[in-house]
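Right, one structure below, let's go through it.
With one protein chain withheld, the remaining protein chains of the complex are depicted in position.
After this line comes chain A, so read on.
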Amino acid sequence: MPVSFLDTLGEAVTRRLAARSSRRGMLGRMGAAMAVAPAFPLLPVRRADAAPAPTPNPAATLTDFERRAQSTDPTKCTYWRHCAIDGVLCGCCGGGVHTCPPGTEPSPVSWIGTCRNPDDGRSYVIAYRDCCGRNICAAPKSCGCNTADREMPIYRPQASNDIIWCFGTASTAYHCSTAAIIGQAG
């Protein structure tokens, strides 16, 4: 019974994908999906990865975050790459926007967001990798962010920012969060 359901689901997703997406958009999304694919070894989840993601908004309909986003201070929640980050910024903890603080370890998998750079107006795929292996960083409250552009519930884990992504690290202790660019969004 479950197998037939999964087949049905897979077919439905594939058909929807074919009906709705361009080839270039598909490539972009596939790239994004590949970034997190190691995290989801089970077929149904991979198929869900390939499902149409919410597309970046054109400039005319920016989100509140995008309208206020800045590109100069990565230790602030308003920094453009932090459009959907939930946690303490590693830049406030001895690390940087893609650098883990000393003594910690980056999570090999992560979830991804899509954020708009106000400098060039382009949207980029961001990997929100956690730094793990030490207890939570005691940074000022202003370094604790909880933004949610295009953020989804945990049953869409590849777009969910509540998950502590310290999978595959020596310890699951969460220390802080980074926001590394993976590439331009499709």
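Convention: a contact is a pair of C-beta atoms (placed from the backbone, for glycine too) under 8 Å apart; a residue touches a chain by one contact, two chains touch by 3 or more; residues count from 1.
The rule we apply is simple: contacts and distances are computed from a predicted model.
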TODO: Assuming one chain is omitted from the figure, identify its UniProt name from "PQQ-binding-like beta-propeller repeat protein", "ABC transporter permease", "Peptidase M16" or "Quinol oxidase subunit 2".
DONE: "PQQ-binding-like beta-propeller repeat protein"
Open item on the list: Going by the contact rule already stated, which one of A:76, A:98 or A:156 would touch the omitted chain in the full complex?
Closed with: A:156
TODO: Tell me which residue among A:74, A:91 or A:133 touches the hidden chain in the full complex.
DONE: A:133
Task: Chain not shown, touching residues in chain A - done: 1-2, 5-6, 9, 12-13, 39-45, 48, 51-52, 54, 57, 61-65, 86, 109, 133-136, 146-157, 162-165, 167, 170-174
